[in-house]
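Report on one structure; see the data block that follows.
Every protein chain except one is present and positioned as in the full complex.
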């Protein structure tokens, strides 16, 4: 398994009664499957996985796999706080059709999460998982940092095939590429921050899992392709156009912002689940302006359906 | 309901197969009930609640209530990331005998957790809960901070009776006391950090929920009583003796340290659940030295049984 | 030399041409000397020492010593980034009449400031200083933290007589008291944060160097005395009244806030030096409200003159 290109970490539609909405999920995926996205992440951070029950999680995975064709990669977020719960969730995701598991670091007991702890956790999960495992570091939500010394040890595991690094720190991406390449030439480093997608590709990322790719998949795919083709100046211009929206959907407005942006782009995924609040009017206006600034690009989801 | 005195946030025993161990839980509670602790917190952060399934959580609550006598307060940690899961957990805790719910802040989507979000979350939980609710702020594990402007709004709710502040910031404790007293004279502020228990009492905390109270309950109770009686110099001396152990069981070695300290003090609660690792030899030695330095005080659990 | 009681870290008056204003400095000190403050700090952080030239610093020290009577302690801030500049400034301060030097940690090269570096720096300064030296830790401005392992080593030096800890962390104050008492029973720990003055005294601080004491000296002195006399409840009430103003003059509005508060209290020390901006109208209003809330207490500077 080699992971490359642009994947979208899709949100989980929530209806007005605060329940998951599988009908809207299927409809959204029908739109996204018309794009050139290489694949999807179901139940990532943007999928509000932390706010779903285990039963809901299974339903979402099953419904998504019905729509995501087999020639697109479907990753499933299966990280939990305990090692055993992570193993259970990973096995269930595999049985429901996930191609690989994206396992975020546990992070509740921050002061105790050492490299040794991370290495044992991921090895236990990878040993038990019937599908390939990707490491997933997202310090802004977990409060812990999976460092390159841990990744160096884990990249040698035959069932660990890559990593998503969401921090937007291009130097860290470069370091991970260097470290992992030494340990395992099949190890893919995927950027998780749309604001630094192009420079992450420059330093060796093999692709990206980008919230903004849900809204502007074609722009993201073109940045990827242009960089691959050595058309750096064009890629850089597109990146500069993409960055403001990526920032709004990331650290600024998060999942509520992503759901609002999709509404604007013609994909209805409802509201975030409580305690998340819907994006404010000011947020919607700011996001709308950036979507409009991307011209036809950002509405490529809508324009194609 | 007025909460005062010293409560112990008990760990959840885990056996060698990484399963919860209700037999050890009952045995430990039998020892703790011989002390002068005012009550217990089941499934707090120290109870590794984040590492347990919903089913395990229910079993632990039920088993604890069998042993904790009705004249001692039994709080149950029922915070989850989503509002609805928190409500479900709180209702189940109530039906299993909890006297009140200790609801930690949700914290996964850190950048989106505003005062407005916290206020809506806690109001929804308090409205739905059949038992009184305590707010619970523990920034070192959640990465978010429940500020006094939110507490000011929430303290006025008839079903919100207090707050545990674990940060060890005595100025914040004082501010919460001032703020909450204005809103609701029945609102109790409980200190969550053993290293600053005595000065927290000085500024108006009505008690403490202290990990170190699992190991040295009598020292903690004496600090509380002496401060109440105006015997400040004696309280300060005891606090100075307690502080090093409190620090080791808090930010330094966390739950693994607490479990190691209890083993030394004659209460067997097994090991932490993975991905937590057992305390290292160096940690056990450091903790053992501090337990010994407390002389007979720290072994009061053992000496009474 | 034993340091105890309340000292005021006085601001340096700046005139409309951005020059130091010794006339206003003398006038202000004439007012402060009528209070029961135990002493003064000239050229501390609140004295905008970082914004003055070496020549201006000397003029300020000389002018202050003319007014500060010999029966009040006059500390002078003489910390610089290099060890040799700190030694020069300390010697000049001594020759201009300082009773002791308050030496803030160097902090420019943050990642390189280890305990070993701090210990060597302070020993070199203390060896070369003709007057006693106090350590001074203020992490919020320096970005570095002088930890108790360094203080343990330094407290044994015969010419190091105490420490100002400005962090407001009462647990750290308690730890310093414990550590330093073991090394040197003459070592004084002074609190630098008015918001936690009373609990700092509870855990063993021998006094405070408090910005808010420039504005409300009598309240601060009464908190000190009441705590000494075991009148804890009264001290706590006063502390609760003092805390909001202390917060505004500390982390919220800083030196511009202090200068605005003094203007309100009838002591004209001009504006802050650029790049500091004068307090905004909103800041002045908030500060004015808190000064008024302290009733006659906060205006004790004015009422006595």
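Should a chain be cited, it is by its letter among A, B and C, assigned in written order, with residues numbered from 1 in that chain.
Rule of thumb we're sticking to: a contact is a pair of C-beta atoms (placed from the backbone, for glycine too) under 8 Å apart; a residue touches a chain by one contact, two chains touch by 3 or more.
Since the structure is predicted, the reported quantities are computational estimates derived from the model, not experimental observations.
**Q** Which displayed chains does the hidden chain touch?
**A** Checking the complete complex, the chain left out touches A, C.
**Q** With the missing chain put back, one of C:2, C:34 or C:84 would touch it. Which one?
**A** Here the residue in touch with the unshown chain is C:84.
**Q** With respect to the chain omitted from the figure, which of A:20, A:203, A:249 or A:276 is a touching residue?
**A** Once the missing chain is taken into account, the touching residue is A:203.
**Q** Touching residues of chain A against the unshown chain: what are they?
**A** Counting over the whole complex, chain A touches the hidden chain at residues 168-171, 174-175, 177-178, 193, 195-196, 198-200, 202-204, 230, 232, 236, 239-240, 243.
**Q** I need the residue numbers on chain C that touch the omitted chain, in ascending order.
**A** 18, 45, 50-53, 81-85, 106, 108-114, 116-118, 120-121, 124, 140-141, 143, 251-256, 273-277
Simple rule for what comes next: only the chains that are shown with their structure count from here on.
**Q** Graph of touching chains, which shape: line, ring, star, complete, other?
**A** Shape of the chain contacts: a line, open at both ends.
**Q** Indicate, using Cα centroids, the chain positioned nearest the centre of all protein chains shown.
**A** Smallest centre-to-centre distance to the global C-alpha mean: chain B.
**Q** Once you find the CA centre of chain B and the CA centre of chain C, what distance in Å lies between them?
**A** Computed value for the inter-centroid distance: 37 Å.
**Q** Taking each chain's centre as its mean C-alpha position, how far apart are chain A and chain C in Å?
**A** The mean C-alpha positions of chain A and chain C differ by 50 Å.
**Q** Could you pull out the residues of chain A that touch at least 2 other chains?
**A** Residues of chain A never touch two or more of the other chains.
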